[in-house]
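What you see is the complex with one protein chain gone and the rest in place.
To keep things simple, chains are lettered A, B and C as they appear, and every chain counts its residues starting from 1.
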Amino acid sequence: MTTDYKGLLETIADEVRPLMGQGQVANYIPALARVDPDNFAMALRTIGGDEFAVGPADTRFSIQSISKVFTLTLAMRMVGEALWQRVGRNPSGSAFNSLVQLEYEYGVPRNPFINAGALVVTDSVASHTADPAGLILGFIRHLADQDDLDFDLEVAKSEQENGHRNIALAYFMKSYGNIYNDVEHMLSVYFRQCSIAMSCRELARAFGYLANNGVDARTGESMLSTAETRRVNSLMQSCGMYEAVGEFAYRVGLPGKSGVGGGIVAVVPRRMSICVWSPELDPAGNSLAGVRALELFTSCTGMSIF
Amino acid sequence: MTTDYKGLLETIADEVRPLMGQGQVANYIPALARVDPDNFAMALRTIGGDEFAVGPADTRFSIQSISKVFTLTLAMRMVGEALWQRVGRNPSGSAFNSLVQLEYEYGVPRNPFINAGALVVTDSVASHTADPAGLILGFIRHLADQDDLDFDLEVAKSEQENGHRNIALAYFMKSYGNIYNDVEHMLSVYFRQCSIAMSCRELARAFGYLANNGVDARTGESMLSTAETRRVNSLMQSCGMYEAVGEFAYRVGLPGKSGVGGGIVAVVPRRMSICVWSPELDPAGNSLAGVRALELFTSCTGMSIF
Amino acid sequence: MTTDYKGLLETIADEVRPLMGQGQVANYIPALARVDPDNFAMALRTIGGDEFAVGPADTRFSIQSISKVFTLTLAMRMVGEALWQRVGRNPSGSAFNSLVQLEYEYGVPRNPFINAGALVVTDSVASHTADPAGLILGFIRHLADQDDLDFDLEVAKSEQENGHRNIALAYFMKSYGNIYNDVEHMLSVYFRQCSIAMSCRELARAFGYLANNGVDARTGESMLSTAETRRVNSLMQSCGMYEAVGEFAYRVGLPGKSGVGGGIVAVVPRRMSICVWSPELDPAGNSLAGVRALELFTSCTGMSIF
Partner (left out) sequence: MTTDYKGLLETIADEVRPLMGQGQVANYIPALARVDPDNFAMALRTIGGDEFAVGPADTRFSIQSISKVFTLTLAMRMVGEALWQRVGRNPSGSAFNSLVQLEYEYGVPRNPFINAGALVVTDSVASHTADPAGLILGFIRHLADQDDLDFDLEVAKSEQENGHRNIALAYFMKSYGNIYNDVEHMLSVYFRQCSIAMSCRELARAFGYLANNGVDARTGESMLSTAETRRVNSLMQSCGMYEAVGEFAYRVGLPGKSGVGGGIVAVVPRRMSICVWSPELDPAGNSLAGVRALELFTSCTGMSIF
């Protein structure tokens, strides 16, 4: 049976159209605030390599926290199990309260998707190369099969100037000995990794290995073992959507990771990867139309993991 | 294709045999400590109604925290959405620290599977009937299709005598107005619900609706909506295994709920429910052989949700 | 030079009169809410034995938390240094947050004047006698030289019925092994000790030893050593006025302990003890006119310890 994904995506796009104007574009830095709020795009790619899209699925946007999945994968490849001595792997949520937790757990963040954890992950990558930002960018270019992906240095600079809390987290973990590199250097890598711009189509492609037991179906290359892939997916499932993980599990029921740029990438294990983008956010910081689109998707296809 | 589940279960039973003696039976109350530690049983039931088992799968044991799933289901049926004003539904983990969290969130527990949350759920059931313990028992008997299930009053009494922390939690939430009934009354219901004894076969059967979008396949009766079922499964997936949710997701990759009696029930959405029992616990309080058995199961069948 | 304390107290009484009606009588239990809000009385007693008073200084009121000072003294006499293994003695305030602190410090309260600490102190007294409430009452009668002091059992009963948070604290500490006696028994002692009714004159007299290096000037009996007296006074100074210790130090500058019945007892080391009573409380739970009266007192006499 051939599913008419193209038709489904178009139906979804129509359905979410009325949501435009009901959310709020991230505006803590001008570079993000400038985006056209009305955008809606969605792309999916099956592990067999078929791609379907709707809307401006080739328009790039700031991936922001979605980058944490790539850096985590890279760090797992480079550092292996040792990574988990510096960052927790219990999917215990987008964290009731990260700094309190950090203090009581002596500078070891709960998981790699809260900011403190992502900083440690970036730091661990930074320990293995002179140009960690370049390495991360190269890895993402490779996954997306797209050589012209790049940082948005204006975004990175703005993030750095407004990132007092991230700077505080980094120095705080440094005081516990859990940041090995120079804090400024590590942060400059982190802010650049978040600033990378990608399109829905590129992100769906780049996430393909997580839908395929860790194997990049295009090349046959194994990015992560099956067990490690399960780890990343389960961490996304319970920590990938900020404070709304519960709502997302209930309404969508897929592992996913969102960014304040309005992107969400979701994984249907052993089937496909999906990316949706719409810049207006709900109060939890997730794309308003994006969550709704994914809800419609699993509702129509029955593809929830639950 | 017919999967040889019978053979698989026997292989698993052989594989986990060497683990006997490596865990520790719960010994905080004598009634639990008396169990024969060497037991290992496993039962699965497909949504089509086929049952397969190995070991003493008809021997009953204390279900303990597994009961929280039944009471939650009952409360969702009785109270509906209003339940979630009194208990969180964000699958944010087996809780970094429940009492701290309770204090900062004014007596509203994070989720229904931490003890504070389970107490609120029991309290909400208790508000709707003169005999809440009887109602809960009746519901479980109905789900398991077994009329002779019963409380173990010796276990319940021991739990109550040693349950200072649960008593503290209850009075603390009462001070915030989040326990409506008399605390002693509510606790006596709670300790009885945890003391119910069931076998692997009975538990696998009783969990069938969670593998079947909320519908009891035997009777066609809808216990929960599809969305509500997803909610329960996702909560189990991220809060069902105490501090080991991350490890369980990584190694097993199924929604599951364990109890200190050594039982674990897991759900393969739209396929089957599985119960395993072995009294010796690992340091996190989950059945040592049980977790390993489920790991072998998903490893051999590829049935992880991730 | 003879100070005209009588005239000073009358001046103070006139000065605070306009404050009547601006505070709020404690109303969480009816027995406390019934008091006439307009009362204002003040009594002081020098270590030489001179007494001065103004207003209804012989009218008894519910001493509430003021009782914690007596029970602490009794416990220090009975248990000695061992007491401080069960309750902290760092005057670190009316506690940013007692339950959080309790959890992280494994059931050991920060100091004997927060409720958790006072419960431990009462529990330690209860371990040494079959009738701890009687012992506490007897000790206070002895200090006040007044044999007809008694519990107000209606107040005690109301407190118990509304004391969910205190019950929670007690069971919580019990779960850490820091309450030795039966919780219900200990609490019934605690609620009775708080319900004792005393007058300003009686309280000023009963606190005399704290103004006299631990010696009861009437009898020459040593209640506490000089160092222990310093300990109690410094604990009162930094934990005796709920959240308002800072304001009290700034405005008054004396060690003091207040109760929600509207009483405040203050100590001028090596000079005198003072009790003031006015039932209307400020938002921090301290007597509104009482704090002002003490401020006028130290302002006029220069007797602040700072």
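In this text, a contact is a pair of C-beta atoms (placed from the backbone, for glycine too) under 8 Å apart; a residue touches a chain by one contact, two chains touch by 3 or more.
All figures in this text were calculated on a predicted structure; none of them were measured in a lab.
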Key: Left-out chain, listing which of the shown chains it touches   = A, C
Inquiry  = Touching the hidden chain in the complete assembly: which of C:Thr59, C:Ser127, C:Gln146 or C:Ser234 does that?
reply    = C:Ser234
Inquiry  = For a quick check of understanding: of A:Ala82, A:Leu99, A:Leu153 or A:Cys300, which residue touches the chain that isn't displayed?
reply    = A:Leu99
Query = Thinking of the whole complex, not just what is shown, which of C:Lys68, C:Arg110, C:Lys257 or C:Arg292 touches the missing chain?
reply = C:Arg110
Message = Given that one chain is not shown, which residue among C:Glu10, C:Glu51, C:Asp145 or C:Glu243 touches it?
response = C:Glu243
Key: Residue among C:Gly23, C:Gly107, C:Gly208 or C:Gly253 that touches the chain left out of view   = C:Gly253
Key: Contact footprint on subunit A, counting only the chain that is left out   = 97, 99-100, 103-104, 164-165, 167-172, 174-175, 183
Remark   = Residue positions on subunit C contacting the omitted chain are 88-97, 100-101, 104, 110-111, 227, 229-231, 233-235, 237-238, 243-247, 249-251, 253, 255, 269-270, 302, 304-306
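Everything below uses one rule, namely that only the chains that are shown with their structure count from here on.
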Ask   = Among line, ring, star, complete and other, which one matches the pattern of chain touches?
value = line
Remark   = subunit A to subunit B, mean C-alpha position gap in Å, rounds to 32
Query = Approximately how many whole Å separate the CA-defined centres of subunit A and subunit C?
reply = 57
Message = If I count partner chains per residue in subunit B, which residues reach a count of at least 2?
response = 97, 100, 104
